[in-house]
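A short write-up of the structure that comes next.
Just one protein chain is left out here, and the rest sit where they should.
Naming follows writing order (A, B, C, D and E), and every chain is counted from residue 1.
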Amino acid sequence: MNNKVAVYRKEHFNAAHRLFNPSWDDAMNFSVFGKCANPNFHGHNYDLIIQVTGSVDERTGYVMDMKELSDIIKEHVIDVFDHKNLNVDVPYFQNLIPTAENICIVIFNILREKLDSKFEVKVRLYETERNFVEYPV
Amino acid sequence: MNNKVAVYRKEHFNAAHRLFNPSWDDAMNFSVFGKCANPNFHGHNYDLIIQVTGSVDERTGYVMDMKELSDIIKEHVIDVFDHKNLNVDVPYFQNLIPTAENICIVIFNILREKLDSKFEVKVRLYETERNFVEYPV
Amino acid sequence: MNNKVAVYRKEHFNAAHRLFNPSWDDAMNFSVFGKCANPNFHGHNYDLIIQVTGSVDERTGYVMDMKELSDIIKEHVIDVFDHKNLNVDVPYFQNLIPTAENICIVIFNILREKLDSKFEVKVRLYETERNFVEYPV
Amino acid sequence: MNNKVAVYRKEHFNAAHRLFNPSWDDAMNFSVFGKCANPNFHGHNYDLIIQVTGSVDERTGYVMDMKELSDIIKEHVIDVFDHKNLNVDVPYFQNLIPTAENICIVIFNILREKLDSKFEVKVRLYETERNFVEYPV
Amino acid sequence: MNNKVAVYRKEHFNAAHRLFNPSWDDAMNFSVFGKCANPNFHGHNYDLIIQVTGSVDERTGYVMDMKELSDIIKEHVIDVFDHKNLNVDVPYFQNLIPTAENICIVIFNILREKLDSKFEVKVRLYETERNFVEYPV
Partner (left out) sequence: MNNKVAVYRKEHFNAAHRLFNPSWDDAMNFSVFGKCANPNFHGHNYDLIIQVTGSVDERTGYVMDMKELSDIIKEHVIDVFDHKNLNVDVPYFQNLIPTAENICIVIFNILREKLDSKFEVKVRLYETERNFVEYPV
């Protein structure tokens, strides 16, 4: 058995969003997205769990320094998403509906690029305690 | 000792809001409210715990029927606040800054009027897991 | 300011129960208690938080030994209620409807008698994460 | 990398049950199942997490509408299991011991049939905070 | 009714400690404190909830700025207690047994001095999820 370990770091951010497909009219948007289509937005406390899988470094006993992982998440995700309106303030959602699924994929793509390619990366995003998503699978 | 018992019901709603005092300029608002003053709003999953204190009815063993309490909260609070923009969509905050403190007082006032005056009522509101408020004290 | 501190110990038990007033017919019971009146019982994971308030003993730094408190709760409450049918197996509910309110009062009365009278005692009982009660108030 | 995302929906139900193998005598049942064999039943708050894995629909940003998933779980699982005695009231356990393992497999089989075959489905069932199961693996 | 609201801020720190009364011999210490007397220390993740009660400022909708409260807790409590050995590294426990009760009183005394006297202050300290204390009562 190899010595690969998955390490996890939990962070969070608070944001407003609205689910809306601009190629549809309002009736279609309300039919598909219900109250999530409210034009004045609603919001969530998003909890984010980043999984990084790799070998344990014998000198440190770490897969990677969790402080360093937390700093990367804070700089590239939390500072960009926290206390923002995802539809209006966050360029990644200029042409992408900010569902939990899409937010999760966007965060994965951001972190995948910032983390060493020797690591596997996976992202779990809680929109509420009862609705959450994971990518990739 | 009397037979007064406090019963608690937990509900939740998701909403957008912005902290902003219209009698101040933007610089003053950002100085006081920081990123909570973002003009495009942010949002939260609000958890709400309603405490109702009264005597136990010997026939039912209930202080009050929690289904009935839940229905009252849903009709008069959740349906009014959930998936809304508190500043824009909820009339109670037309002239009131939607801080956790003020949201909690508003919800107390709504429920105090709907619940039998023989009960004592108290409201706890979680804006995040780390910031919450209670009224009255 | 005195040196009174409240100490809390959390325990749990799993039990079946049914809400039913024997002086009413079935129709009345279902009207009042809904699905909680199911004659074949349903059940819960009950979480119990016992609050004991007293002065800190300077020699130990304790209000009371939490191990001793836990042992008293286990002997007089958990061993009597856990994996039981409250209506059928637990004598306290021979003539008392096992609502959360009544279970909480019963547990308080049991522990009040077992704990030194110099302490104040309060009981919080979670029937679910969303429905809980506290006695006395 | 494909765009498959796992989405999760958490629901819950409260039920009574008893662990008992009818082909064994009482002594053998108590020896194997301990207090879980109590003939008068005990009960739990079961938490259920349904995982559905599929591709994100570009028009909605959804793998599937979580409201629709929740409705399916409620109609085919919660309404059948909640506030019931699993041994007595729920036909799936006529000839099957309602352990967490078996309840989880039953719920998987129910939902597997109701959900589009293009999705992968997995079920996690919490019997208590400390004992839980997942199927399939 | 006045407009007093209680606001709460949750913080945490991780620390080692040992329960030991230097005026007793080892046998007496192990008899009273059990495995908590281990001379090589053990440790906990302490969760801390600070309650501040006061009137809502109409200009801000705040009792006090939670960012300011968090900064005060961090400077005067977290930076002093976190990743420390309470018995060895934290001067408050030079002559005081670091039980949850005493840690809670010490933290209250620190914060009571730093917070405006117009506020009421209360501290809840979780040593584990199952053992916690509150001061004053």
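FYI, contacts are C-beta pairs under 8 Å (C-beta built on N, C-alpha and C of every residue); 3 or more make two chains touch, one makes a residue touch a chain.
Computed from a prediction, not measured in an experiment: that's the story for all the values here.
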Partners of the unshown chain among those that are drawn: A, D, E
Identified contact with the non-displayed chain, of E:N14, E:S31 or E:S55: E:N14
Residue among E:N2, E:N40 or E:Q94 touching the omitted chain: E:N40
Residues of chain E (touch criterion as defined above) contacting the omitted chain: 12, 14-17, 35-36, 38, 40-45, 82-85, 88-89, 128-129
Chain A, residues in touch with the chain not shown (by the definition above): 1-11, 53, 56, 59-63, 65-67
Residues in chain D touching the chain absent from view: 19, 21, 23, 32-34, 96-102, 104-105, 129-137
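What we mean here is this: only the chains that are shown with their structure count from here on.
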Other chains in touch with both chain C and chain D: none
Copies chain B and chain C touch via same or different residues, half shared test: different
Centroid spacing, where centroids are CA-atom means, of chain A and chain B in whole angstrom: 28
Distance between the centres, which are taken as Cα means, of chain E and chain D, whole angstrom: 41
Residue list for chain E, restricted to those that touch at least two other chains: none
Interchain contacts, given as pairs of chains that touch: A-B, A-D, B-C, B-E, C-D, C-E
